[in-house]
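Below is one structure, written out as structure tokens, with a few remarks after it.
Complex shown without one protein chain; remaining protein chains in place.
And then chain A:
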Amino acid sequence: MSERLVIIGNGMAPGRMLEHLLEQAPGRYTVTIFNAEPRVNYDRIMLSPVLSGEKAYEEIIIHGDGWYIANNITLYKGHKIVAIDRTAKTVTSDHGVTEPYDKLVIATGSVPFIIPVPGHDLPGVLTYRDLDDVQAMMLAAQSRAKAVVIGGGLLGLEAAAGLNAQGMDVTVLHVMPTLMERQLDPAAGYLLQRAVEQRGIKVITKANTQAITGNGKVGQVELADGTIIPATLVVMAVGIRPNSALAKQAGIAVNRGIVVDAGMRSNDPDIYALGECAEVNGQVYGLVAPLYEMARVTASQLAGNEAAAFVHMDTPTKLKVTGIDLFSLGDFAEGEDRQEIVLRDAAAGVYKRLVLKDDRIIGTVLYGETADGAWFNDLKKKQTDISEMRDTLIFGQSYQGGAPLDPMAAVAALPDDAEICGCNGVCKGKITGAITAKGLTSLDDVRAHTKASASCGSCTGLVEKLMVLTIGDKYNPAAVQPMCGCTTLGHDEVRRLIIAKRLKTIPAVMQELEWTTSCGCAKCRPALNYYLVCDWPDDYADDYQSRFINERVHANIQKDGTYSVVPRMWGGVTNAAELRAIADVVDKFEIPMVKVTGGQRIDMLGIRKEDLPAVWADLGQAGFVSGHAYAKGLRTVKTCVGSDWCRFGTQDSTGFGVRIEKFMWGSWTPAKVKMAVSGCPRNCAEATCKDVGVICVDSGYEIHFAGAAGLDIKGTEVLGMVKTEDEALEHIVALTQMYREQGRYLERIYKWAKRIGIPEIKRQIMDDGEKRKAYYDRFVFSQKFAQVDPWSERVSGKDKHEFRPMASVGFAQAAE
């Protein structure tokens, strides 16, 4: 019979321990986990990107529910253990579950330190520890009001940056004279403060918080010097202490943390402790690398290897705030027996300092340029004598031996045992070995097999370089294809960041996302303009200079520089008055070509640009509006005559087509959208090769999408079947909005659907009523600003400069 292993806590350390244990001793234990948080194991290091909106919770899950099921592990979510009975060898949860154990692992982590100032318990005072805290902060941030973060260390600054990204006015209070004084020397602390302030975050150092006051909730923070800072949210991020109360209460030896030996065993031989709650050799730890080392040791011990032992190591610190690069390692206090090497480049915002003792590196601070961190770390770890290269040491590895400053060569030169991923303790040899042995070709594969860059992700660049070095061209980093030459970001990242950072103008996007050109190019500008129009329908002022000419002048440019004009004919239905008006316009402006389009309307070709407003004025008199035949937007809804006339028609396909078109016209989409409604499965409107199509049947409406009949030919996929016209409209609108929000510019629906997956789209539109309604509502909101006829606007004088020459120079004038 297998032994019973009970784990208290479900953070990253026990999660990692289980991975090792399942590998080393599969089946040896029956595992039960009690998690005080009501969820699975997620990557706490990534809470800051969740707070800033750069990642979603789903993206930081380490072990999903399926993992527990697959490994036959019982997980009690939301169960806090309140008692350990060491005699009976059981634990009991606050919900009354009692579970016996043969071996017990305590991984209760840490609790945030609360400064016991008056008002620390007011509503609106939060800590920064778990997902609940982050969600509470994101909720508070919706007010866009003022926030105070107490604590200018790693956590405090990440919280401040996140709240700032969420649109709050943030002040950081730090009791020491410089930020992150435990990891940075004063010079780097100063540079950091400047960078933080440049983001619009206020920093007050030497700030002694005296009280938090307010009327039943947080209103302001008062400092000892009398300063008063208004705030509706206060985040305390002043530190953590091991959460060892439960162990203490059970009579287990506790000092600062739960005292364990190098094998992670407490003074009760059947009870282990690991993670932030454990104290080993007099030290407690808070960074992930040593915690993962504890996990490895504990797993080996549980698997029967009693020699496994935890060894202290220094861990580099990195700040996870986009755009601020800093790296800190080891001991950098000044001392008699120490020398230092410093490099400053104020213009570039670079500061580097190495602290040496006996010709060996013992501490490193890098700010602004951190690429050599891994190399310095390696030199320190191996205690390499650096006297030979002392003069050029600070310039980094690539400078040694006169080699060119090629980052690729620097990575190539790293020894096999150089650590690449600090979080997971993965060295170069392990990564390159896995790439070769397992034939890995994508970053995700490497992450899955080696864990390198799978935690905080800051070594992703190094891992990618290793992939290129190992497999050359077979590594295709263009899993993310940049939008254009102006950026390294792909469309999806840009869209995500526009929302996350609440970027609302093209210059703001280019500034914040570090565009490499001053004003973009003809590829990125129209894309950005669309994303902003779609994401901020009420706030964003459409930038016509970033629109392709057709959308700027609302007509289609032809090869000779003339334009064609297509008025809307709702559902392809017209009448004598409309046709007469078109005939008159054709005569009046001597339009050389009139043609019926594939979308059931009439195209007038060869119109001079100067004549466009007059043509539209005449068409407008007859009730015509723009057909948007030029737009990345809703074009036509083709129909058949349906139950009104056709002996086979099952529903009013014409009426429904007109209804869809009247509801959706004017909306901008990533690429053109063409629709059709057929009144019976004979499908005379050819709905099954459209972006969105409807086939009416006796029992209702079959909704199709993702067809193509252009460069590619593809029949549609069936989204689903609904009973009423109202439902059909809601589903079609929601589908279109989902595509509007997720599609890449110029990506037609069928390509988007292939990328996202048909089942996922069905799930969100057919199965998830709430999501569908939300998409629908957002589309309706956006239409309030989109349904303006661009032709009549221009008839009444808008953009008239577009349609007239600036000046005319005659022969006489030119010859003067």
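Structural remarks
Keep in mind that, in the parts below, a contact is a pair of C-beta atoms (placed from the backbone, for glycine too) under 8 Å apart; a residue touches a chain by one contact, two chains touch by 3 or more; residues count from 1.
Going forward, contacts and distances are computed from a predicted model.
According to its UniProt record, the chain left out of view corresponds to "Nitrite reductase (NAD(P)H), small subunit" among "Dipeptidase", "NADH-quinone oxidoreductase subunit L", "ABC transporter substrate-binding protein" or "Nitrite reductase (NAD(P)H), small subunit". For the options A:G66, A:G96 or A:P805, the residue in contact with the chain missing from this view is A:P805.
Only one of the listed residues, A:L139, A:A245 or A:C519, touches the absent chain: A:C519.
Those residues of chain A that touch the chain absent from the view are 517-522, 525-526, 544-550, 552-553, 557, 559-561, 801, 805-811, 813-816.
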